[in-house]
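Up next is chain A:
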Amino acid sequence: ATLDDVKARGVLNCGVNTGLVGFAAPNAEGEWEGFDVAVCRAVAAAVLGDPSAVEFVSLTGKTRFTALASGEIDMLSRNTTWTFTRDVDLKFEFTGINYYDGQGFIVPRELGVSSATELDGASICIQTGTTTELNLADYFRKNNMEYDPVPIETNAEALQLYNEGSCDAYTTDASGLAASRATFENPGDHVILPEIISKEPLGPLVRHGDNEWGDVVRWTLNALIAAEELGITSANIDELSQGTNSPEINRILGTEGNLGEMLGLDPDWAVRAIKAGGNYGEIFARHIGESTPIGLARGLNAQWTEGGLMYAPPFR
Partner candidate 1 sequence: MTEIPQPHPENLTPIDRSHMQVSDEEAIEIVGMNKWFGQFHVLRDIDLTVYRGERIVICGPSGSGKSTLIRCINALEEHQKGKIVVDGTELSSNLRNIDTIRSEVGMVFQHFNLFPHLTILENCTLAPIWVRKTPKKEAEETAMHFLTKVKIPEQAHKYPGQLSGGQQQRVAIARSLCMRPKIMLFDEPTSALDPEMIKEVLDTMIELAEEGMTMLVVTHEMGFARQVANRVIFMDQGQIVEQNEPEAFFGNPQNERTKLFLSQILGH
Partner candidate 2 sequence: MASVTDPEPPRESFRLSMLLNDTRYRGYTFQFIALLLLILFMAYLGWNLVRNLVDQGQDISFEFMGQPASYDINQRLIPYDSQDTHLRAAFVGVLNTLLVAFLGCVTATVLGVLAGVLRLSKNWLVAKLMAFYVEIFRNVPVLIWILIIFFVMTAALPAPSAFRGDDPDSSMLFGAFAFTNRGVYVPRPIWEAGSAIVVAVFLASLVAVFAYRRYATKLLYDTGRLLPMGWPSLAILIVPTLLAFFALGQPISLEYPELRGFNFQDGIQVRGSLIALWFALAIYTGAFIAENVRAGIMSVSHGQTEAAAALGLRPRRIMSLVILPQALRVVIPPVISQYLNLTKNSSLAIAVGYMDVTGTLGGITLNQTGRAIESVMLLMLFYLVISLTISAVMNLYNNAVKLKER
């Protein structure tokens, strides 16, 4: 079983993007960081007790599924859209959603375009090997418009083309657009169009058929989300893990019940996961939130209590 393999190996092999600032990219010191990376670290902390016991495997759109299927990686946390065929036909198991995304467009302000419906005849840069290609084809087909797809391998190169005017618009997940705009010389010169042309629920995934391991990843993610809902933060977690009068917090933090044991982990698993990078909200804020250059609002990714879709199932 994967869980045993990981424990025996002492290192979690986690597949991530080859470089998408905010989500997964090595920094100048060569350490991986980002929103997707934090999920890997949380799982590593939960299972192995060490958030740095992760071997990051950078994967392209093409290689990610084979890497997972063949066992090269234990989990994939690489802004991968949860779709029917990936789940059913490719035999993977999505263990939750860590970011509700949707595909959008960015255009230079000077073009004077304010809606995606005005893009008839435009050249559109697109990172090849993702669902965005299919959504784009569907959207233009549905709206009876022409376009000129300019496929390109990496995000960085697509942005370069967009900046040089080789294409009129760039399309990718809205989160990516925001992240990219942050790197522009004059972010204000570019607008993200209001249309979101697809649903892109992104989440970590594991191989089909190994439910124990799937549960570990799923509930680690849920623990991060629930932690935010219940007010557990990296600042107060040490204090809370002494025991509180909220049964659910106690159950999560292992002072009550034996949830950890059920997962095949020790009682402290969630404490370590949350300590690794904070709760969901903290992770969001640190890597992609409004105070970062990426500057994403919570939007759909707010807790359900605040009108968003983040809704962790109960720990009981």
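Keep this in mind: a contact is a pair of C-beta atoms (placed from the backbone, for glycine too) under 8 Å apart; a residue touches a chain by one contact, two chains touch by 3 or more; residues count from 1.
As a selection rule, all candidates are chains of the complex that A comes from, given by their letters.
This structure is a prediction, so every number in the text was calculated from the model and none was measured.
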Next item on the list: Mark the candidate that touches any copy of chain A in this complex, from 1 or 2.
Entry: 2
Notebook entry, point to check: Can you name the residues of chain A that touch candidate 2 in the complex?
Noted result: 61-62, 65-66, 69-70, 85-86, 89-91, 110-111, 119-123, 128-131, 133-134, 136-138, 140-141, 147-153, 160-161, 164-168, 207-209
